[in-house]
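Input: a single structure, listed below in structure tokens.
A protein chain is absent from this complex, but the other protein chains hold their places.
Read from first to last, the chains carry the letters A and B; within each, the first residue is number 1.
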Amino acid sequence: MGLLSWSRKKSPWIFHVNAASCNGCDIELVASLTPRFDVERLGVQLVPSPRHADVLVVTGTANALMRERLKTIYEQMPEPKYVVAVGACALGGGVYQECYNVTNGIDKVIPVDLYIPGCPPRPEAIMYGILKLLGIAPEKELEPALEEEIVGAGASK
Amino acid sequence: MEPERVSRLTTALEATATQQRNSTLLAVKPERIIEACKMVVEDREFYHLTTITAIDEGQVISLFYHFWRGTEFLTVKTAVPKSDPRLQSVTEALPAALFYEAEIADLLGVVFVGSPMTGRKLLLPDNYPTDAPPPLRKESNPAQIRKMMGLD
Partner (left out) sequence: MTDSPLDPKSEASAGLMQYSPENLVPFGPVHPSLKEPEYFKLYLEGEKIVQVVPRIGYVHRGIERAAQDRTWVQNIYLFERICGICSFAHSMAYTQTAERLTAFEVPRRARYIRLIIAELERIHSHLLWLGLVGYWTGFDTLFMWVWKDREHILDLFETITGNRVHKSFITISGVRNDLPENIIEPLKKEMKYLTGRVDYYSDLVSTEETLVARTRGVGRIDQDVARRLCPVGPLLRCTGIARDIRKEDPYAAYDELVPDVKTSNQGDIASLLLLRLEEIRESCRLVTDAIEKIPAGNVKLAVPRVIPAGDSVGHIEAPRGELFYFVRSAGGMKPERVKIRTCTMANILTATEMLKGHTLADVPVVLTGMDPCFGCMDRIAVVDVAKGKEWSVRGEELRLHGINWYKPGRQT
């Protein structure tokens, strides 16, 4: 793989979109940046614009007002791009399924590569999901203790 | 609420008052809603407008203006016919009512005459289908609205 792909894989740049969510998933995503979980030590970084991002992380129900915005943001991202749907609402509408203003899952709006279930998923689960998407999680490069911390916490809780 | 206060309001507004748990309910005719709101907030204690609730009751849409005094609620109630749901906007007397009225205009289709938000949606998307009933009316059907908005 080329140098650019290799470096992207080691340091995924993430753009986060709140598509009509209750903020639960968003605060758990932001919490993964904070010292306790510190996703930045794994190379993950939040960027302010979709034009710089590799991974689009979407939470929420993608209501009628947000659908077009979501599509626009997806189109603004350069290839290669990945989309991660976080939380029950982004997966299939969550508790708002069949409400008159929501989409039952954002994969009806943009293609999704990874689904992270939970309401909301724990920061460890979100981190594990993103690392798994990039194929970093199963590699032996992670110290065993670190992998245990991420995989073990995400699986057992 | 103190009986003198209640009787002052009921006499001046030709209204009826009932006590409902923690709220005094004052039912007024729709033409007198601005006057009623003005009278309530003139009494300095009741200035806090908590919100305006609206319910589709079949033939009419009832509106409840909830005021909180610091010890109890005073709810001014009025109703408009569903066939012609127009009501005077109280935003001149109660600036805080602006978005509460706009929400009811969106969700129940009540027209607040004189509101600065007229013609603008607050909550609903601009492409909300014009031939679908407002979402909180009894006859509205979420599945139908979803289909019309292309959400599936």
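By our rule, a contact is a pair of C-beta atoms (placed from the backbone, for glycine too) under 8 Å apart; a residue touches a chain by one contact, two chains touch by 3 or more.
Here the structure is a predicted model, which means the values were calculated and not measured.
Engineer: In the whole complex, what residues of subunit A lie against the chain that is missing from view?
Structural biologist: Here the touching residues of subunit A are 18, 20-28, 30-31, 34-36, 48-49, 60-61, 63, 65-66, 68-69, 72, 94-96, 98-102, 119-120, 122.
Engineer: If the missing chain were put back, which residues of subunit B would it touch?
Structural biologist: Answer for subunit B: residues 20-23, 47-51, 53-55, 64, 66, 68, 70-71, 73, 75, 91, 95-96, 98-100, 103, 107, 114, 116-126, 135-136, 140, 142 touch the chain left out.
Here, only the chains that are shown with their structure count from here on.
Engineer: What is the distance, in whole Å, between the centres of subunit A and subunit B, each centre taken as the mean of its C-alpha atoms?
Structural biologist: Between these chains, centre-to-centre, one finds 41 Å.
Engineer: Considering only the defined contacts, which subunit A positions touch subunit B in the complex?
Structural biologist: Per the stated touch rule, the residues are 63-65, 67, 98-104, 108.
Engineer: Mind pulling up the subunit B residues that touch subunit A in the complex?
Structural biologist: The contact residues of subunit B facing subunit A are 124-125, 127-128, 135, 140, 142-143, 145-146, 149, 151-152.
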